[in-house]
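A single protein chain has been removed from this complex, and every other one stays in its place.
Presenting chain A:
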Amino acid sequence: MPRTTTVECPGCPPFRALTFDALGLIKVIEARGKGGGVPQVVDRWGDPDASKCVLAACIDDRKTDPLLAVARKSGVIEVLNPLNGELSVTVSNVSNVGVRPEDDAIVGLHLFRRRRMELTSRLCTLLTCTTKGNASIKTVDMTDSPAYSGSPNTWNVCASGNIQCSQVNGSENYALFGGKGVEVNMWDLDKCAKIWTAKPPPANSLGIFTPTWFTSATFLSKDDHRKVVAGTNSHQVRLYDVSAQRRPVISFDFRETPIKAVTEDLDGHTIYIGNGSGDLASVDIRTGKLVGCFLGKCSGSIRSIARHSELPVIASCGLDSYLRIWDIGTRQLLSSVFLKQHLTKVVFDTNFTDEVKHDATDSAAHEAQSMGEVQTADETEKLPNKRKKSSKENKGSKNKASKEKEGSKKLKSKKRSKSLEHDVADDA
């Protein structure tokens, strides 16, 4: 007997997200109106073309002059303006002649946040990494289009195997690479030197050794590059501590399909993991305990998870072509948008606010007004619901507060235990 509960979708707070899909389209999704906005596709950039499939994307969202870098299947990296989709520069990543871009596809792309000096000179710096492990840092001048300023700094990350994930830490000094047959390794970007490599866990009691295959990796917190979380193809999530040891500190299984996406929370101990059969969960990595799953008819593999830097909201997307917005505290589905194609990546534009519009075109403004009217009508209708929600939220916040307290306690105890461990290590 199937259960007959309906999943209610309360609206979500105003946000702006960009999704990238297998046909190379970039879609802009916006939700307006406080507490009950319905996200909608407001813009679509690019023409559908399978060879322009987006493989990686990175956004540098600052208050003024933000940038968006998109790596395509054809080996081209485009730098766009995320506000109106204007193409500022295209860079071809085909380094050696004779290698087809399909064979050596880009897997990792990072757009460095620009410092003041670079702002004035309109330069942007890109880190790219291909499947075969060719990593390079390029500085591109955006004033005259295809000119390189400064030679690209290229090095090889791995001798064999395929790179499948790469990540740059918050302060942008260190990069992380991992993949099929490649252990997670960390590089110092200033010196272009490998500083750490992981070691595979020993064979189990039966003598069975699972081959290395990392599918996703991320740094645990913004200012600490030493803690790294990685997901493997054999549905394991591992926490590495670079300063402690080469083997994982914590390792646990999650469901039965490969971990396809790992994203860290801002608090530095919660991570969000998504796997190949569409399960999304949050885990407290200090203990390795599952906090809870995000339930909501998610039927296709999750390719990307994004955490909003201000709102308590995450977005997930994947092969089921839905962009879903979730609440972190309640783990409830806030809303979902059907985007028609297999999605590969989602990013948030955090500087979006409801009142101030970035692209102040007249038509858009009119739209906003009409939308506002509609929403006010909706709100009047939904008043009783709203009250309920608010009460729930209050409860939720209380719970959160208590949880936080507990968390802090745990932290203290953890610290103690850690210090003990350190002592032991010292003794040894």
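In this section, a contact is a pair of C-beta atoms (placed from the backbone, for glycine too) under 8 Å apart; a residue touches a chain by one contact, two chains touch by 3 or more; residues count from 1.
The rule is short, and it goes like this: contacts and distances are computed from a predicted model.
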Undisplayed chain, where the name is taken from the UniProt record, one of "NO signaling/Golgi transport ligand-binding domain-containing protein", "DNA-directed RNA polymerase III subunit RPC3", "Methyltransferase small domain-containing protein" or "Ribosome production factor 1": "Ribosome production factor 1"
Contact residue for the chain not shown (choose from A:K132, A:K227 or A:K260): A:K260
Those residues of chain A which, in the complete complex, touch the missing chain: 2-7, 22-23, 25, 48-50, 213, 233-234, 257-258, 260, 276-278, 295-301, 319-321, 338, 340-342
